[in-house]
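Only a single protein chain was left out; the remaining protein chains are all shown in position.
Chains here go by letter, A and B, matching the order in which they are written, and residues are numbered from 1 within each.
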């Protein structure tokens, strides 16, 4: 049985779903980012809309609530001229005892073209992609602690924009990597882009076990880990984790791992600071850094729209080409 | 005072609201289904959207929650290029003590073109249609146990597609007919289409009293009722009814009335199985039948979009023609 990495590509290696950054080739990622760059420049125009997906139906399937991510997908879909339907899972037929499988089959029958799936369980978007009819594209908008591929792609887009090709860069990821789908997807993406130096900075309790296999070097002391890096990626501290005793207090975290101006000076002088948002000021990041010239956090947000447009356009276009071939 | 059947037609017999299938002529239903067939084939095109209702405002007035039905109306409106406004009745002015009448007058003043009305009280869409200004079309999306005319029309469309003209068919409806607006609307629709053999299959407690007047034959034993039919329509078991003691347990219901492969063999060999959804697997229908070749349940969903497009397009077009005449 094929896994997500195989399922998301068609026979010709084109992207028909986006489930994970794992297994994506440098060429495919580069082509996605080039497309996103194009959409990004169009965003500066008076009319930000292109008719690429006119008449297509995008369905938001958010089993886990996330206003921000849903909003960026909504805006991306609108700017491609697609129609958007949001299914409120809590009040939908799922709550009337219908199986997920039957809900999906119904949405298919309504001739949806793309599902944006967010789920608290890792693997849910893959489960869905594996069961939908061939003509529907599935985009993973975050599944459990597993993957968040559009976030990783917008991170790569931002890195490339500010620092050039990742195959020449040192990237440090700081914080709770163990529970972070953002970190996991970014690491796979950076590896695909042949990034030679990926570092993880966190206390031992917040580091996953497989980092060495992924070629990631680990650091417990932030001062060591930041030395000479080009890119710093801060992760959001999930407060729920602290309750579980896995994390120190916010104050303690900031003292040990918070990004301050002093610590920033340990990196290269033109290093950039990234964060998937929403930021916790005074926890992961000091105000001076968040509002300083090296932070590119808001630029990540802008790139997020362009990357999601590129992913939607590319997956639907693969599905359409494949549908023609099946005729 | 005219009833729903009269109110929904203008002087020339054209459809200006859709409140009930009762009193619709064979000609009018045929014309609606022909229009829906046209929209259905357009759904296979890369661009599924037509500019027919561009600039029109469709208002969803869902006094009773129904994600699925609302979604199908939303998609239908989008594919006609209309704008959709959904009024959350729970947080709207109605909760500020405004009368329904005043809420309607306000929506009229915002120049809405069509109201999609779902209400737990039978007759509510008629009440509304009777009070709105002439230029607004009202479509009943289900009112109490009274009517669900778009469901009946999509059922007729599905029957016609698979089995041809209903004037030649035997149709069996199975389950809680007493509380079912779906059954009631379908029976009126089948009668209008001159269906010669309509059967109701249920225990006595779940049969309405007026079936004989409607020309429907009743059966308590499913084995008898299914004999030689062309079309089987299963109704959804409303779990709320069971609490009221009107229904046996789910297990008991399935044993007595569940659609199994064995029972399906009693019908004609090319009989189709329909269900308004969402289905309860193992209650009204066995997995083997739900996923088998004779089930056309998902095709009903696809037809539902096309039928709702046809109803919206036709009612608004009548309203527009009438408005021109009033000039």
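For the reader, a short list of remarks on this structure follows.
FYI, a contact is a pair of C-beta atoms (placed from the backbone, for glycine too) under 8 Å apart; a residue touches a chain by one contact, two chains touch by 3 or more.
Owing to the predicted nature of the structure, the values given are computational and were not obtained by experimental measurement.
The chain omitted from view is touched by exactly one of B:88, B:165, B:210 or B:288, namely B:88. Within the whole complex, the absent chain has one touching residue among A:49, A:251 or A:265, and that is A:49.
Among B:44, B:97 or B:204, only B:97 touches the chain left out of the display. Note that of A:72, A:106, A:170 or A:315, the residue touching the chain absent from this view is A:72. On the side of chain B, the interface with the absent chain consists of residues 54-57, 83, 85, 87-88, 91-93, 96-99, 102-103, 105-106, 108-111, 320, using the contact rule stated above. Remark: the residues of chain A touching the chain excluded from display are 43, 46-49, 65, 67-68, 71-72, 74-75, 78-79, 239, 277-281, 298-299, 301-302, 304-305.
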